[in-house]
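Let me begin by presenting the structure, written as structure tokens, before commenting on it.
The complex appears here minus one protein chain, its other protein chains still in place.
So, subunit A:
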Amino acid sequence: MSDAIWQPSAPLQNLRRRATLLADIRRFFSERQVLEMEVPILSRRATSDPHIDSITAECGGETAYLATSPEFGLKRLVAAGIGDCYYLGKAFRNGEAGGRHNPEFTMLEWYRMGWDDHRLMIEVGEFLSHILKISKVHSYSYRALFLQQLGVDPHRASFEELKATVAKVLELSFEPAGRDECLDLLMSHHIEPGMDEGITLVYDFPATQAALARVEDDELGVPVARRFEAYVGGMELANGYWELTDAPEQQRRFEADRCYREDHGGPVYPYEDRLVQALEAGMPDCAGVALGVDRLLMLACGAGRIEDVIAFPIERA
């Protein structure tokens, strides 16, 4: 980082590369007839995600929230019939700061009508190959990756078995509270850092980590989330879903997230009831994916830390 606090933390050449990257992204979608949409980043509703916190603002004497992602706005547009669309702009997450995180960051999110997760994974691979000039794309199911790297089936292993696996590869300061926490630890601390330089697509996540993805039985009859993630060189870049279009199920998940937050002492926000209404009215079958643009730029520039590609990270913002 530069010494004087008024200066950008990122080298100017990386900031110039950012401009090229944004132009490349817009050209990629323009060529494929995907429309750029703007959605509110100041919203009256917040995220429901149990592990993501919104930043609160005050607007006209009422509480508002900075969007943690453009997904609710985009899905409401999709339900209204806009068709294939994307958002390229800012998103905000409270408390996320580190080598690969800044509370304010740039996100790309896009939706494809009539596609499922596997069709969209192909496009994510094409997008990353095009932007990063990498040709190697691997794809694995979440189960295959765990079996290969740790010899444990993430969908069927007992909590005790998962805890034992965590204890084998990591030293913790706490006792894992559940299966999902074990899986998150193994994924982020063991599997991701061991991935190779190419593009890695991982699909069929545990049903308990479905977020807003559909849950369906896989070829072994185990219910899995039709959700995927994309990694390059072990860095998590994108998270995609075959989108849930079932309004009552969506409502149920929002309520479950709210209970989780209450039980864990987290802030409880008003959830996006307008999305539930949109799903009731009918949302076309579609797949959507969100991608971290700052991380993409880190890879494009060979930068080690996020402040090397953001002009004014939170310490200087």
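The rule is simple: a contact is a pair of C-beta atoms (placed from the backbone, for glycine too) under 8 Å apart; a residue touches a chain by one contact, two chains touch by 3 or more; residues count from 1.
By definition in this document, contacts and distances are computed from a predicted model.
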| item | value |
| --- | --- |
| Missing subunit (named according to UniProt) among the choices "Aminomethyltransferase", "Elongation factor P", "NADH:ubiquinone oxidoreductase, 24 kD subunit" or "Ech-hydrogenase-related complex, large subunit" | "Elongation factor P" |
| Hidden partner chain, touching residue among A:Ala97, A:Met113 or A:Leu147 | A:Ala97 |
| Selected residue (touches chain absent from view) among A:Glu36, A:Asp116, A:Asp153 or A:Asp180 | A:Asp180 |
| Of A:Ala211, A:Val232, A:Cys286 or A:Ala300, the one touching the omitted chain in the full complex | A:Ala211 |
| Interface residues of subunit A (partner: the chain not displayed) | 49, 51, 95-101, 170-174, 180-181, 183-185, 187-189, 209, 211, 229, 236, 239 |
